[in-house]
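A protein chain is absent from this complex, but the other protein chains hold their places.
Order of writing sets the chain letters: A, B and C. Residues in each chain are counted from 1.
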Amino acid sequence: MSSSYGENIRLTIFGQSHSPAIGVTIEGLPAGEEIDLEALQRFLARRAPGQNAWSTARREADEPEFVSGLTGSVTCGAPLTALIRNGDTRSKDYSLLARLPRPGHADYTAFVKYGEHRDYAGGGHFSGRLTAPLCLAGGICLQLLAREGIHVISRIAQIGPVCDRGELLASTAEKPFPVVDDEQGEAMRAVIAAAKAEGDSVGGIVECAVLGLPAGLGDPMFDGMENRIARIVFGIPAVKGLEFGAGFSLAAMRGSEANDAFAVRDGRVVTETNHCGGILGGITDGMPLVFRAAFKPTPSIAKEQRSVDLLTLEEKALVIEGRHDPCIVPRAVPVVEAAAAIAVYDALLEQRKDAR
Amino acid sequence: MSSSYGENIRLTIFGQSHSPAIGVTIEGLPAGEEIDLEALQRFLARRAPGQNAWSTARREADEPEFVSGLTGSVTCGAPLTALIRNGDTRSKDYSLLARLPRPGHADYTAFVKYGEHRDYAGGGHFSGRLTAPLCLAGGICLQLLAREGIHVISRIAQIGPVCDRGELLASTAEKPFPVVDDEQGEAMRAVIAAAKAEGDSVGGIVECAVLGLPAGLGDPMFDGMENRIARIVFGIPAVKGLEFGAGFSLAAMRGSEANDAFAVRDGRVVTETNHCGGILGGITDGMPLVFRAAFKPTPSIAKEQRSVDLLTLEEKALVIEGRHDPCIVPRAVPVVEAAAAIAVYDALLEQRKDAR
Amino acid sequence: MSSSYGENIRLTIFGQSHSPAIGVTIEGLPAGEEIDLEALQRFLARRAPGQNAWSTARREADEPEFVSGLTGSVTCGAPLTALIRNGDTRSKDYSLLARLPRPGHADYTAFVKYGEHRDYAGGGHFSGRLTAPLCLAGGICLQLLAREGIHVISRIAQIGPVCDRGELLASTAEKPFPVVDDEQGEAMRAVIAAAKAEGDSVGGIVECAVLGLPAGLGDPMFDGMENRIARIVFGIPAVKGLEFGAGFSLAAMRGSEANDAFAVRDGRVVTETNHCGGILGGITDGMPLVFRAAFKPTPSIAKEQRSVDLLTLEEKALVIEGRHDPCIVPRAVPVVEAAAAIAVYDALLEQRKDAR
Partner (left out) sequence: MSSSYGENIRLTIFGQSHSPAIGVTIEGLPAGEEIDLEALQRFLARRAPGQNAWSTARREADEPEFVSGLTGSVTCGAPLTALIRNGDTRSKDYSLLARLPRPGHADYTAFVKYGEHRDYAGGGHFSGRLTAPLCLAGGICLQLLAREGIHVISRIAQIGPVCDRGELLASTAEKPFPVVDDEQGEAMRAVIAAAKAEGDSVGGIVECAVLGLPAGLGDPMFDGMENRIARIVFGIPAVKGLEFGAGFSLAAMRGSEANDAFAVRDGRVVTETNHCGGILGGITDGMPLVFRAAFKPTPSIAKEQRSVDLLTLEEKALVIEGRHDPCIVPRAVPVVEAAAAIAVYDALLEQRKDAR
């Protein structure tokens, strides 16, 4: 099912950009886990729109209402469902989309797949707004992982042509602009501002690392950690590329350079480098699990674009009005963390089946 | 389940490098489909080892035995199981691996996950040899897709530092070295030969395109075509990166550049460029579906490497003997096609449920 | 996942008896299907409590709120989520259950499985109240099936020792007490009244038939129509037995008697009898699909019962207060129809994949 993820916990995301609510149902959460609702709210706030110069002006509290699965703030073992009401919607902004699909959006493909009854307002179920319930589920998983000493960190690795410098070793979540090298962050913000000034948008890359993982997580072939993470990360709108460890640069390497030599540190097997991103044969090796996701530029731009009237098949110019992020990458950072946390927590439960 | 893929057809790959046989069970194939067994054998031959200078000397016919699912050579609707016997195995080559994991291989993580009873000989279930049954399943899907006018083509896009030139517009399968620009292919072969001469190996990139797809294939969020292809392609050993359309280069683009404008050609909606790789919102838009998979260098190299004795935790030098491809990319080309064909055929069956 | 059902549509039921809401998320509904919300409400009313002498006095409107999946009242292709708010809850009635499990209920097993954090109020996620969202999903499927000429009918076949007479040939849904022979219905009501007067309860059997099914629905082995229906019907609380066609009485038959002879009527293959309940090899044969589900007596009775204090392991007497149906079978009739409709509709979508 397209809006569901996971084998051991299973989350189903529902809602459209302009439906009464969006939300998530999570099955399989262990009973007896306290959810820190304030910490969850703070995590959601990192994704929420309307916070600063580089995000859309649409403002929403994104406060979840938990309608099932808790007794007080503790999981009770039954499916957990949480809703986020859709408040500040301006459906008239989208009325054109019934006929004129926006380039780079799912408007056209949704029309082909679902026909005239698709919900096109605000992108419907394809809207980036649906990453809010993903963060909700991921925020819960992050708390459960932290109790086992597992932490997910990330950063903006690239915006347009500007790359971050230094290594991702610690959380950047407290920074207003989550990069390691703030100078590069400044340059990235300039790139975003320039695009915005021109009614344009820009893409980027998010890097994510999972620290504290035990070795032995993940499964061979189609349920390796790469496969598990890929299935959820490509569910984030605008992601068009994904690489683990040294990723695409491995193509140009020799084996003698790419292979991570084994060594012993503090009585534990480690690798001296981490070109494999902490994953061998789909299974974690105990080193940080590292991946990078490439985001295309926000497709909604103010510049005039060429489209086609789906009813008459006439080519037409399209000018998109409304409020849009000139770059979604900063708001995507917690979404990537959420996705990683869900994939890892699901794999962690899987591993417990092997334990006796 | 880690060795299974697909929702509408479902294939399960079984076997270890040195078990009596490897094979695949495919459920959900429609009844009444003729399988061209000779064409299938020719497809398998493209992956088979021992064909030329750049692949391992291990020679195996890889002739499948169909034990169920056919009446004659026509599918009967019941699960199809095919075996490939493991003949030419030299288990003694691998005896060291019980203690000394090979860098870049799954030896260490398999030990952590499965303990002393893992089948380490030849890499066990993690062996690249398991791509033979994947090709078997994919070869069948390729035939079924061709009957609907859908074709999968691919090429080596990069070996080491050498990139192919030109666009992937037609099959390269008939070429001894599958690139568009044979001059670049010559340079790539030189790179492989140089690595081999030094007891080393080299990585590369395979590009794949699916032509003739209808618009409307794939599903939102976690069952988009990117997610579906990612889940199977990351199941191919050594794949560490995957990108669709312009992929990672989208990070540096502006939206006005990245968005593919809609137009009408021959009464059909098309896009003027294809930076999205034929996928919008997870759903095909009717343009070629294009992706690139990055392969790390073969981890088995002749050069001495550093490893750790898993029983004593002593650091030790490791020299791998036996026969290994200095570059697996050429043999991986049909494997990538097979993976793409399986993912696409599964999505095609999914789409039929919507039709009335 | 325990609260999910279906492969082609997939519904997930959430909520506890006393959580803010209960509800259902349905993935995979085709886009463009009008939902007749009034008809759906009427269907839900058949299950709703507080309607008459033989059901609990707890009164709830059970009016669903659709928070996603519709544009207006038409499905849009995205997951449909509907909530039913929990209003009239009296949690104090259940405070004892934290320590003293009710015989015949899931209180004890929920304690073992989920520990002290289970939601015991009103039975939590195990409450019969969770059949309301099942009816909601089933009511939608009934409408979709009716558009294809498929209808689900049912009746009370037995209450205590009293059996209905005659054959189930048409809907009994319009009757206040859904039996074929109203005289037997009168006797059944007397049985219920007698049990109620003694602070006791009584069980029964629901018979259900699906009419208008095409031949060819369902799949061999574990996805036959029996398996599909069993998996959902045993999800209805209190069901402890299930049989298809002549069911258990087939044990005492000869093959020459049990086998349904084939014949031709109006140019169509039919069977002259229907001991197999319309299913051969798991697949529908075009005759009515008939099954019977056995319900145990409502476990909540006013009579004193013996239980055990889970904290001290002392044996103790238990007197259950609160409002309970002396017989749940009348209200279970639409629930069984809903379950059948969901299973059949899911199988119908499966079958479409085979069509070209």
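Going forward, contacts are C-beta pairs under 8 Å (C-beta built on N, C-alpha and C of every residue); 3 or more make two chains touch, one makes a residue touch a chain.
What you are looking at is a predicted structure, and each value in this text was computed from that prediction instead of being measured.
Checked against the full complex, the one of B:Glu38, B:Glu116, B:Glu174 or B:Asp266 touching the unshown chain is B:Glu116. Among C:Gly28, C:Pro79, C:Gly122 or C:Gly277, the one in contact with the hidden chain is C:Gly277. Although one chain is not displayed, its contacts with chain A can still be listed: residues 7-8, 28, 30-31, 78, 220, 349-350, 352-356. Within the complete assembly, residues 1-4, 10, 12-16, 19-23, 25, 27-28, 31-32, 65-71, 74-81, 83, 110, 113-119, 124-125 of chain B touch the chain that is not shown. Where chain C meets the omitted chain, the residues involved are 1-5, 13, 101, 103-106, 108-110, 112-113, 125-126, 130, 158-161, 195, 200-205, 215-216, 219-224, 226-227, 230-232, 234-235, 237, 239-248, 250-264, 267, 269, 271-272, 275-277, 280-286, 294-301, 303, 305-308, 310, 313-315, 354.
Please note the rule applied: only the chains that are shown with their structure count from here on.
Between chain A and chain C the centroid-to-centroid distance comes to 39 Å (mean Cα coordinates, whole Å). Rounded to whole angstrom, the centroid-to-centroid distance between chain B and chain C, based on C-alpha atoms, equals 46 Å. Remark: chain A and chain B have CA centroids separated by 26 Å (rounded to whole angstrom). In chain A, the residues touching two or more other chains are 1-4, 13, 110, 113, 125.
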